[in-house]
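One protein chain omitted, others in place.
Labels run A, B and C following the written order; every chain starts at residue 1.
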C-alpha cells in the first residue's frame, strides 16, 4: 500500500505562499494527491494541507523536514510534516456507556481509523471484556469522588507511559484536571451529548427534553480548561418530537454521538483539523 | 372541495376518552379522515386531534359543539372544534428583510397556507410594493427608538381592528410589549434565527460564527413575555464550515428560517400544534 | 417492567371502526399508551395500531383475542394481538461484511431490539467469533456456486428448526430461493445498499459512482420473489462529492445501511410495519 507525507501549515497570509510551497514539492518531484487551502479573511491567516505520495519523493521525512525548514521560517509558519507509516497512538477513555467504544473499535477493525489503540482506560471494569476481545490492554483507574487527584495522576502517568499522541474521551463522564488539559492541548478529543453551546454541563438530554427542542445533537470538540467550551470539530443532530421520552432522546443521541465522534477522530488522525483560536479549520 | 371539522382536545389522561369521543363522532355518522393521539406519560395529560369530513355529519359546527360540550365537561377538556370553511385571519409583521415574506406569500398563493392574510404591518416602507402586488393591505407603523409605546399601541389597535386570529413575526426585529404577548398568547408566532436555546438575543449568526459551530439553525416558536423562550414549534439546521463567512451564515440562515416558519405556521393554521406548558405537541 | 398488548389491524375503511375498537378496549378497562391510525384515501383501506398496558386488562392474551374475534369478523379485519412478553425469535444471516452484524448485536445488547436472537447463519466462518462472543449460536452453511439448492434447503431447515419469527439478511449477499421468500412472506427483511429503485442488483455503489450521483443511500425492505422490489420499510442517504472514491462510497454506505436496517428491524419487531400491497404503513 502507498504511504503519504502530509504537510500541514498555518501562517500569516501573503502573496506567494502556495507558489513557494508547491514549488518546493515539485522541485523534489513530489506528486500531490490532495490539496486544501483556506484564507481566513477576518484574521488574515492562511491554512494549507498537502497529501504527497511518499514514493514520488526520494527522501526520508526527516530530510524533507530539514529542507522545508527555511521556507517555514521565512513565512513564519506553524507546521508539521507527518508520514502515514508512523501511526498515531490513541488512548480511549470510557465510563460505563459502551456505544462510542463499540463503534470506534468496529471502525478501527474495519480500517477506518489510521491509528494504533494503545489502551482503554476506564473508571469502571465494565468494558474490560470488550476491549480485551479486540486485543487491547485495559486499565481500570477508579475515581474516588472525595479525592479525584490520585486517579487523575494515575491517568496522566498512564497516558505518558503509553506514549499517547491523542486521548479520546469516548463518554468518560469525568472532568479532566486543568494540568492534563493544558499538557495535551489540541490532542484530547471529547464527545459532548448536546448541540453545543446549548445544554453544556450535566444531563443535556434531560435539559433538551425540558426545553422542548425539536432537534437534539452532539458535539465533538477539543478539550480545554473551560468545560465544554473548546474548539468544535464536528456536530450533528437528530430530529425528535413530543412522542419521545428522555429515554428515546438518549437512544437517538447515542447514534449521533458515535457518528460525530468517529468523524472528528478520523479527521484529527488524518491531520485534517487545524486549530485557529477557539475554532477549527477542517479539511474534510 | 370537501371541508372538514377539526376537533382538538387536551385533558387529563384516563381510560375511555378515545372510546367516548370516537363513539360520539360515529354516533353522528362522522367519517374520520385523520386521527392523532398522544399520552404524555410524565404529566399524565392526553392530547388528540381528529379531522372529520364535514359532509358526513348532518349538523352545523355550532350544533356539534353544543352536543359535544357535556363530554368535554365530563373529561375536563380544553378543546376546540373548527370548521375549515372559516379561514383564520393572519397578520404578517416584517421589517426590512424580505425572505420570509416572499416565501409566505408564495406559499399562500400556491394554496399551502389555509388562511386569509388580513394585512402586512411593518416599521418600514420597504415591503409595500411586494405586499400590494399580492393584493394585501400594507400598514406602515414606524417605531421611534426613543419611545416605542405609541407604535405598539397602534399595532395592537390594528391587530384588533383586522380581527387577526394569528400574528406572524416574519423577521419583525422588534420585541413586542408584554401586554400584547399576553393578550395574544398562543397566537403570535416568531421565527428566531438560531437553533434555540443557543444564541438567543441579537445577532445570532455572528454569535454562531464566533463560537465556530458546524451547524446553524432557526427556531419557530410562540412568543411569550420572556424573549426567545416560548414553546418551540419547529427547528431545523444547515451545515456550515470554516469556509463560510458571517454573510454566508446569514444567507444559509434565510433558507432555514423561511422553511421552518412556513412549516410552523402551516401546522398552526391546521390546528396541529397544541401547547403543553412551555412545550408543544405537534401532530404533523 | 410493564408489558403491553399490541393490537394491529387493517380493514376496509368505514364509519365506526375506531369507536368499536376503542370501545372494546375501554370496556375491558384497557389503558391505551400509544395509538396510531391511517386511512388510505386511494384504496379505502384503514390501518390501526394500539399499544395497551397489559396490567390494565384483567385477561390473558388468548382470552382477549377470543373476545375481539367477532369485531374483527364484522369489520373484515386482518389483525394480530401480540404480547410483548412473547419476544420474537430472529435469525440473522450474514456473509463476510460485519458492519450490520456488529451494529445489530450492539443494539440488541443495549436493549434497543426487543427480540431473542436465535442464531446467526452465514455462508462463511468469518463472523463466528463475534457471534459466539455475544453468546449466540453460529451456523456455517457454505453455498456451492454450482449448486446452491442444498445450502438453501439447509437454511430453510435451520430457520424452521430455530422457530424463527423473522429472518434478517444483514448483508447476506445471496439471493434467497422463491420458495423460502414465499413461505416467510413479510418476515424476511433485507438491507439493500442503494437508494432503491436506483441501482438494483449487484455493486450498487459502483453503479452510483459511475453515474456521478451526489447522494448515496440504502433501503430496508421485505424480501419478495422479485429481486430488490419488495415493500420498502425505510431508506436514508449520505451526501457524496467528486472527492469520494468508490471505497469512500462503500464506507459511507456502511453507516447508512446499518442505521436503516436497525430502524427497519426495530419497527418490524414492535409491530409498527403494516404491509399494504407493495408498500408499507410505518407507525414509527
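One rule holds in what follows: a contact is a pair of C-beta atoms (placed from the backbone, for glycine too) under 8 Å apart; a residue touches a chain by one contact, two chains touch by 3 or more.
Please read these numbers as outputs of a predicted model, since none were measured by experiment.
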Chain not shown: contacting residue from C:232, C:250 or C:265: C:232
Which residue of A:35, A:200 or A:275 touches the chain not shown here: A:35
Selected from C:94, C:167, C:196 or C:223 as touching the chain missing from the view: C:196
Interface residues of subunit B (partner: the chain not displayed): 98-99, 102-103, 106, 109-110, 112, 133, 251, 254-255, 259
Residues of subunit A in contact with the chain not shown: 15-16, 18-20, 22-23, 25-27, 29-35, 37, 39, 41, 56
Residue ranges of subunit C at the interface with the undisplayed chain: 38, 40-42, 195-199, 211-215, 217, 231-237, 241-243, 245, 276, 278-282, 284
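By our rule, only the chains that are shown with their structure count from here on.
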From subunit A, the most remote chain by mean C-alpha position: B
Interface residue overlap between copies subunit A and subunit B, same or different (over half shared): same
Per-residue overlap in subunit A, given as positions that touch at least 2 other chains: none
